Structure formats: C-alpha cells, structure tokens
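Only one protein chain is missing; all other protein chains are in place.
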Amino acid sequence: MNFTLEQIAHLIGGKLEGSKDTKVNTISSIEDAEEGSITFLANPKYEPLVYTTRASAVIVDEKLILNKKIDTALIRAVDPYAAFTSLLEAYDQLLSFNKAGIDEPSFIHKTATYGTDIYVGAFAYIGSNVKIGDQVKIYPNAYIGDDVIIGNRTIIHPGVKIYAKSIIGSHCTLQAGVIIGSDGFGYAPLEDGSYKKIPQLGNVVLEDHVDVGANTVIDCATFDTTLIKKGVKLDNLIQIGHNTTIGENTVIAAQTGIAGSVKIGENCRIGGQVGIAGHLKIADKTQIQAQSGVSKNTKVSQTIYGTPAIDFNNYLRSYTIYKKLPNVMKQIEKLEEKLLNL
Amino acid sequence: MNFTLEQIAHLIGGKLEGSKDTKVNTISSIEDAEEGSITFLANPKYEPLVYTTRASAVIVDEKLILNKKIDTALIRAVDPYAAFTSLLEAYDQLLSFNKAGIDEPSFIHKTATYGTDIYVGAFAYIGSNVKIGDQVKIYPNAYIGDDVIIGNRTIIHPGVKIYAKSIIGSHCTLQAGVIIGSDGFGYAPLEDGSYKKIPQLGNVVLEDHVDVGANTVIDCATFDTTLIKKGVKLDNLIQIGHNTTIGENTVIAAQTGIAGSVKIGENCRIGGQVGIAGHLKIADKTQIQAQSGVSKNTKVSQTIYGTPAIDFNNYLRSYTIYKKLPNVMKQIEKLEEKLLNL
Partner (left out) sequence: MNFTLEQIAHLIGGKLEGSKDTKVNTISSIEDAEEGSITFLANPKYEPLVYTTRASAVIVDEKLILNKKIDTALIRAVDPYAAFTSLLEAYDQLLSFNKAGIDEPSFIHKTATYGTDIYVGAFAYIGSNVKIGDQVKIYPNAYIGDDVIIGNRTIIHPGVKIYAKSIIGSHCTLQAGVIIGSDGFGYAPLEDGSYKKIPQLGNVVLEDHVDVGANTVIDCATFDTTLIKKGVKLDNLIQIGHNTTIGENTVIAAQTGIAGSVKIGENCRIGGQVGIAGHLKIADKTQIQAQSGVSKNTKVSQTIYGTPAIDFNNYLRSYTIYKKLPNVMKQIEKLEEKLLNL
C-alpha cells in the first residue's frame, strides 16, 4: 500500500485537511501509529489521542471540533469507523488479488479443469477430475485430492489438504493447515480387545461463504456427507467429527471439538474449547459458553455453561456458592454445635 | 465405484431381487440415499424406510416379508449389516489401492530404499537412509526425515511430517497434517528468568496397526523413545508429550493432551479434550470421561471424571447437588432461622 491522502479521501468520500500529496503505507491503531500510517478516531472519549498520535493522517468525525494544535492530517467523514472499514476492505482486496497465474513447479492432473483468473502456487497438487471455479486462489503446498469441486472466488491458503470427493462452495476461505475430509474416528471393537477400522467412504461439503481457521480438521462422513452450511465461520484448531451437520451462520471459536453425527442448528454461537458429545441436537440460536462440555440436546436460544453443561445462569449461581463452600461448611458445623448445646 | 447389482450380490453372497444390470455408484444411509446408491436395512424398526427410500438397491435380511410395493431392488443376506460392512471394506480397498508409482517431481534421497508397489506423491520428500516397506503409500507434500523406517502397507496421507529417526510399523495410517517426532517441551530455567532448551535427541516408535488422526502431534523423547504400542487408535488434534508410552489397543478421542513421561496401560478408553499431567501411570482398562483433568495415577478398570478427575459416579453425585446449591443455601438459612426462633 502506498497512497496519497488525496487518493484515500476520494476513496472513502471524506474531506481532507492537510497536504494532499502526503503518502501513507500502512494502517494502524491510533495509539501505536508511526509516521507513514493512517488511523481513525471513532469514539469521542479518545479525542486526546488525536493531539499526540504519530500517524500521518487520522479519519475523524466530520463535526469534530479541535481544542489544540495538531501535527497530523485529518480526513473528515460522516461515519469515521465505517469509512475506516471501507478503507480496510479496499486494501484487503488489493492484497488478496495480487496473486495470479500458475507457479512452476506445480502438479495439475490433466483431467482437472479450472476457470479464469486462478492462482496456483508452487508445489500445489491438484488431482484427477478436480473442478475449480473462477478467480480461485490456491497457495503453495496445498493439496486438492481427486474429484474435488471448488466454487468461484474461494481462497485456499498454503498447506491446506482437501481429501478426494470433498465439495467446497464459492467465496470460502480456508486458512493454512486446514484438513478437509480426513477419515472419521470409527472402529468396531473385536473380541481380543483390538479394534477394526470402519471404512470412511463419505465426504465433506462446505456450502458458500464458509470460513475455516488454521489447522482446523473436518472429518468425512462414514458414508453420506459431513455438511457445513452457508455462512458458517470456524476459528482455528477446531475438530468436526464425521456425519455432523452445522447450520447456517453458526460461528464457533477456537479449539472446540464436535463429535460425530451431531446436528447443530442455525445462528448458534459456540465459544472456544467447548466439547459436544456424539449424536446430539443443538437447537437454533443456542449459545454455548467457552470450555463447556455438552452432553444433552438444547432448546432454541438457550445459553448453557459447565461440564456437563447446564443453564448458564444456573451454573453461575451454583459457582458463586461453590467458591465459598468452605464457609458453608462452617455454617453447617455451627448449626450442629448449636443443636447439640440446646 | 460403478458396479452392477449382480456383481454386488455375488460379492456379499446375497440373493438379488431386481434387475441384475442396474448400476450403483455410491453408498448411502437409507434416509439420504439418492438414485444410483446402495444402502442397507439392519434394524426391523426402520422397515418403513424401505418403501420410501430413493436408493437403487437395499441390502435386507433374507427373511424380510414385504407389506407394501417397493420401488427399489433388494439384495437378501443372512446378516445385512455384516454384508454391508464387507461391501464397504471392498470399496475402501479399491479406493486405497488405486494410487501407485512415483509422481514427479518428488525427492527421494539416493540412499533411501523401498519395497514393491509403493506410491510416492508429488512434492513428497524422503530423506537419507530412509527404509520403506512394500505397498506403502506416501501422499503428496509428505515429509519423511532421515533414517526413518516405515513398515509394509502403511498409509501416509498428504502433508504428514515425520522427523528423523522415527520408526513407523506396518499397517499404520497417518491422516493428513500429523507430526511425528517434533521436539519435546523441555526447558531448564536460568537465574535471569529466561529458559534454556534441553536438547531432544530421542525418537518416536509407532508399532503395527497404529492409526493417528489429522493434525495430531507426537513429540520425540528427550532421549530413548516415545512409544505408541500395537493397535493404538488416536483421533485428531491430540498432543502426546515426550517419553510417554501408550499401551496396546488404547483408544483416545480428539483434542486430548498427554504430558511428558506418562505411562498409559492397555485397552484404556480416553475421551476427547482430556488432559493428563506428566509422569502419571494410567492403569490398564482405565476409562476417562471427556474434558477430565487427570492429576493422579488410576486403578485397573477405574472410570474417572472431572477436573481434577475423581471417581465417575462420585463426580456425578456431587454434580447433581452442585446444580441445586442455591436451594441448599436456602435450606441452611431456613435452619439458622428456625434455630434462632427456638
């Protein structure tokens, strides 16, 4: 990024106060900004920072009245936060779409097909019968197994591994190290105490606008499909078991583990390090607090907490007493003493 | 997969009712089946589904009596579930063994040796003095460090990283992203508050029939060996610390973490997101409930739960009361009041 303030004021529809030729090359928070960066001031309570920041320019409210001399340029906007966000997005687009073409060496099977304007990084592997849409980016060292389908404008970061037969929608983003379609954890116990693997022959489907965080793993179904519906957002290092379904626009924080054959509804919000046992039904709009261990079905819009998870407020009320259990014991002992002395 | 029903009936030793030339190309559950798929009906309680399924064929009990007209072909078998499983296995074999030969470019050090019928995918790296058995499959972007030994019929999925000197048995499966032999977490504190790394010079040994799930990490020993014994099954995103030993046929669910120098016995069943502290001894046939935090040795066949983990039934009985602690407090207050009023 290397833009003049005039260009940026034009982009975000703001009014510039300062030199139009000043250049900025990075985006910062107002506290940490250095010369050459642009930042924003949305909350009036942080106004003092505008007089001390080292940023070269600050996006501010169009109505801001200055009380002191300032050293930085200003760009005045109706909604400074929205203006800043549109700047972030423009910059992001620019970065995302600066990769194009097919690096050498890469491996693209002769039966694979792809659309226009794709990027394939060095050492990426694309198997037989793979179908790739337009403007897809596949970064270096990614692996796309046989018969995989990938929709338009999806981004596959470095080192992602997609097993054969997976289907990835459009506008998805898979961060580095994601594994899609690994074998589900299914074993039949034998009489001698050993286990026999149950073949895992299904696949994984990600619908459109699904984001998957770094090193997250989604297992394939035993047969049929492990299904991640439209708009689901998964953070890093999550485990999704075989044959599980996650409903539209559900978001899940890092390191949560979901066992096999779970049905999760729409618009749920699931915290980090949660565990959900196999075959449960999690209703729409369920909220699960971080580190909870879920062992029962939930009701629509329920908030739960604890291991095993119970109603959130119930858990907190009990925990308040848990913290003073030694005192509770003293109360009981005092009662016993009093009764004895009656 | 693309077989006629005649071929399948022959394979599973069943009796076909329907057109012998009908072809099926996938395996499904009876609810989700579409035309072109084969499924099974094992539990008589689901009999109604056989009249409504869209599957092209259903494997059923040889004694099934139909009460309505059906649209699907039937294959009658003595044990429909066993017949279906043998079909899954045949299909799995077919899929697993459709990869062969050595892709270009790959890197095989001139001192590495290998057996017959191996597969090495593109961008796989095989270091010096590596010894690979017969019918081993090494998928693209896998890394096999110097002096590693891999037994017969083992499958190394894409992007697996095996550090130098590791030994992998026969009939093992390592899912994508597995790390074998990374440095153990060993540091000596220095007087200035900083830490000095203790060199990690041992290795990891996986005996035969060990399966390791996607993105699971097994650290090498400080010296000697981190040992995973015959028939152990590990799920995804598990952490195994340095110098730990896991006994035969123990199974561990996803995201469990085992610290260093732990000795785990045979035939244990360990749930997901469990933590086990360093230097403990987990006895044979121990069962550990999901999310437990284990801080003490266990007894043979004990079942434990909680953080810190205690006897399973003890934990549940206490939790039953925990959930109603606010009411318990009211009981105590009522007692205090009554005593005062005496």
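Just so it is clear, A and B label the chains in written order, and each chain counts residues from 1 on its own.
Please note the rule applied: contacts are C-beta pairs under 8 Å (C-beta built on N, C-alpha and C of every residue); 3 or more make two chains touch, one makes a residue touch a chain.
None of the values given here were measured: they were computed from a predicted structure.
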| item | value |
| --- | --- |
| Options A:T4, A:N236 or A:S261, residue touching the unrepresented chain | A:N236 |
| Residue among B:Q135, B:Q175 or B:Q255 touching the omitted chain | B:Q255 |
| Residues from chain B at the interface with the omitted partner, ascending | 105, 107, 123, 125, 141, 143, 145, 159, 161, 163-164, 177, 179, 182-183, 185, 187, 193-195, 197-201, 215, 217, 219, 223-225, 237, 239, 241, 255, 257, 259, 273, 275, 277, 291, 293, 307-308, 310, 314, 317-318, 321-322, 328, 331-332, 335, 338-339, 342 |
| Residues of chain A (touch criterion as defined above) contacting the omitted chain | 26-29, 32, 85, 88-89, 91-92, 95, 103, 105, 121-123, 139-141, 157-159, 173, 175-177, 209, 211, 213-215, 231, 233, 235-237, 248-249, 251, 253-255, 266-267, 272-273, 290-291, 306-307, 319, 322-326, 328-329, 332, 335-336, 339, 342 |
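By definition in this document, only the chains that are shown with their structure count from here on.
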| item | value |
| --- | --- |
| Centre-to-centre distance between chain B and chain A (centres being mean Cα positions), rounded to whole Å | 25 |
